[in-house]
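Encoded as structure tokens, here's the structure I'll be asking about.
For this view, one protein chain was removed and the others were kept in their places.
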Amino acid sequence: MSLVSIKDVRKSFGSVEVLKGVSIEVGRGDVVAIIGKSGSGKSTLLRCINGLETYDAGCISVDGIDVGKTRGNLRDLRRNVGMVFQQFNLFPHLTAAENVMLAPKVVNRESAHITKALAKETLAKVGLSDKADSYPSQLSGGQQQRVAIARALAMRPNVLLCDEITSALDPELVSEVLRVVERLASDGMTLILVTHEMRFARDVGTKLVFMHQGKVHEEGPPKPLFASPGTPELAQFIGMQH
Amino acid sequence: MNDFSFWVILSNLLLATRWTVLLSLVAFVCGGAVGLALLFARVSKIRWLDTATRAYIEFFQGTPLLMQLFLFFFGVALLGIEVSPWLAASLALTFWTSAFLAEIWRGCVESLPKGQWEAAETLALSYIEQMRYVILPQALRIAIPPTVGFSVQVIKGTALASIIGFVDLTKAGTMLNNATFRPFLVYSLVALIYFALCYPLSWYAHRLERQFNVAR
Partner (left out) sequence: MTYKLQFAELLPYWDVLLHGLIFTIVLTIVSTIGGIAVGTAGAAARTFGPKWLDPIVAAYVEIIRNTPFIVQLFFIFFGLPAAGVKLSETAAAFLAMVVNLGAYSTEIIRAGIEAVPKGHLEAAESLAMTRMQILRHVVLKQAFQKIYPALASQIIIVMLGSAVVSQISAEDLTYAANYIQSRNFRAFEVYLVVALLYLLLAIAARAVLRGIGRVIFPKA
């Protein structure tokens, strides 16, 4: 059974239909790379999965929770679904460790003892054990983004959503973040990532989804798709990236 | 009791409002002029002038307006000059206003990029010319919303002049209250009239600020 199931989801902003019936199945341990042109609805789709955005029709379920039927009670859903943003969105008034410990403390009511251990463990996982007491403003973009990943991981989500998490970074900082994500993938974390890093999508992804004009235009295992795209649109899109 | 009807109270308050408005205008206009001089002194690079201005501003911003009113009221008398509450209030409010406006305007001037001064200096403009042609025209635009906003503080500040005997809206309220023993009504009306004077200015300052932020 799929961990994340997206069925014929539609979404409009005003009169503009941004998602025109999107269906994707994500199994446990899958690494789904979503690619596509700007404005094709990638972010919108991702935000629908954890309820930051509502959708108009269709059905999304995560680990048996029907997102559309939560009626605003998104707590259980979001415990299971982590998200990392393009702009990091770290809380500037908290240190790296405090950023990580906040949700386990206030949402899961974990003891100080456990949250500390969690911070230690997740910051180690992203290679930032030595930056626990730094404030976001004292960290580089790449380090901030890794803290943001640790913050999401500390909730022990079943699936992690990443929306262009390297796009705001200087080129030399991209790889340190991608390496962390790659580690997560090889540890078996289920990932859905919107990315412009084609090589990463091909090498790390287990499934490629090409979005075009609000629809899944093509999907399948990344390597064969990159080698021989089934549609001219994907061929053109891949071509454009080089 | 009937000789002090609602309308009598209201009309007396409105008559006294003239003096509140007049005192506010005097304080704002004179305070603005003094404030501009202070601004020139404050951002000049002449050390002693800057220090003196800072002390002046510190005193008028760091002590109660009420104390300043008392000091002018009793202090000018020491010089052998007959003081009316009107004169003492005008002086105190002028100096008090000037200190705040000078600081507000300095913030605007200093928010301009350093390059503006340097460019103006490179063009061989004198200090006054740099201010006149380069700095102030730019600072003026950003200065308008907080200046309008401060005019509300000036109007409210004039209410303290009633304490040294100036018959403004607040003083009229006290007198009418003593005559009618209807404090709830009298002070509600007094508050309402102040609100009618101040709120449009607050609203306008807020709107200007928003417009400015959008334009940026």
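Letters are used for the chains, namely A and B, taken in the order the chains are written, and counting of residues starts over at 1 for each.
As a convention for this text, a residue touches a chain if its C-beta (ideal position, glycine included) is under 8 Å from a C-beta of that chain, and two chains touch if they have at least 3 such contacts.
What you see is a predicted model; the values in this text were computed from it and never measured.
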| item | value |
| --- | --- |
| Selected residue (touches chain absent from view) among A:42, A:78 or A:146 | A:78 |
| Hidden-chain contact residue, picked from the options B:107, B:137 or B:183 | B:183 |
| Missing-chain contacts mapped onto subunit A | 50-52, 74-79, 81-83, 85, 87, 89-94, 102-103, 106-107, 135, 137, 148, 151-152, 155 |
| Hidden partner chain, residues of subunit B it touches | 58-59, 62-68, 70-71, 74-75, 78, 80, 152, 156-157, 159-160, 162-163, 170, 173-174, 177, 182-184, 186-188, 190-191, 194-195, 198-199, 202 |
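Here, only the chains that are shown with their structure count from here on.
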| item | value |
| --- | --- |
| Centre-to-centre distance between subunit B and subunit A (centres being mean Cα positions), rounded to whole Å | 55 |
